[in-house]
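As you look at this complex, bear in mind that one protein chain is not there, while each of the others sits in place.
What follows is chain A.
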Amino acid sequence: MRILKQILNRTKNQWKMTSNWWRGSLAGLLLVSFTAPVIAQTPVAEAPSSSAEYWFNQMSSALRELNFEATLVKSSGARLEPMTWLHGVYEDGLEVELVVRLNGADVRSVRIGDDTSYYSQPSDSSYTLHSDVTYGLLPAAFYQPFENLQPHYQVLVDRGMRVTGRSTYFLRILSRDNDRYHYGLWVDRKSGMLLKMQMTTPQGEVLEQIQLTTFVERESMPISLSDLRGVPRPPRLHEIRNMEPPQFSLEPQWLPAGFKLLRASHRRIAETRLPSDYFLYTDGLTEVSIYVSQSQQQALPELALKGPESLFNLNQGEFAITVVGKLPVSTLQRIAESMQPAT
């Protein structure tokens, strides 16, 4: 405890020194601020909605095209996850991305073009997927033009605060209803790079955040990525082609506008092997899974788990309906309650 106090005192002293320095350079800062805003403000001033899309699209191409080295912290609830994030483009246009988790088990993902490999220890748990987006960092929709999210989401732009030492634009991605989560994005004015992200409830409660703590843009591919091309890739995951169709003939009669069916099958769910009808829906930004199984076999009470990833379980006659996804619990509940025999 005494050590803590000492550290505190030391920080106070440092702060005093910093503020002195800051006062000294205030004159210089004022000079800069007279000239800079004139250039920086123009895209916002002209046409708010279209410039919001413009900056969203700048971000999605920055995520594909920039050579950068970054560190970041991802927070979900009370959990903090620091990571290193490197990205580059080879001379022939091939993209390479490396994400390393810095706490706990050494988990890395390497994406080269359309193949993403997830390495972990022991190495026999590593695998490769055919995908041009690294799973687990950002929603896949952030890598695509905003028009894919219309008309169910809208994007607004505003002047952003300073993030990671840089000036930003603040983009808000809002759903047209209050049935899904909203996103706040802070995008670097200079490079278009995403520097901070917040996923919030429609009421503004923050559920998940990403904050870049360092960001360095490079002229060419970061050196540590240049030899990744030859790295051995773990085996590729393949799915069974002929999936069984759903058996219990219950289907959702309500979903928020814009959700489309991606997958439907009857199978055993991971680990517990519970036989279930499975449906996966997406609105382009978020996904929701619906499981239908026999109540007798499942034996869960009616319950809801609330978090970035929420779960709602409902018993309806002989069936148990479980809905999982990054959506408000009230939405999951409404989906679950809408399950009806297919007509």
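Everything that follows uses one rule, which is that a residue touches a chain if its C-beta (ideal position, glycine included) is under 8 Å from a C-beta of that chain, and two chains touch if they have at least 3 such contacts; residues count from 1.
We take it that contacts and distances are computed from a predicted model.
Given the choices "Assimilatory nitrate reductase (NADH) alpha subunit apoprotein", "Spermidine/putrescine transport system substrate-binding protein", "Anti-sigma-E factor RseA" or "Xanthine dehydrogenase", state the protein name listed in UniProt for the chain not shown.
Hidden chain identified via UniProt as "Anti-sigma-E factor RseA".
Please identify which residue in A:E69, A:D188, A:E251 or A:D277 touches the non-displayed chain.
Of the listed residues, the one touching the omitted chain is A:E251.
Suppose we count only contacts with the excluded chain; which residues of chain A make the list?
1-4, 76-79, 81, 104-105, 107, 114, 118, 120, 124-127, 129-133, 135-136, 140, 177, 179, 234-240, 251-264, 267-274, 278, 280-282, 287, 289, 291, 298-309, 311, 314, 322, 324-325, 329, 333, 342
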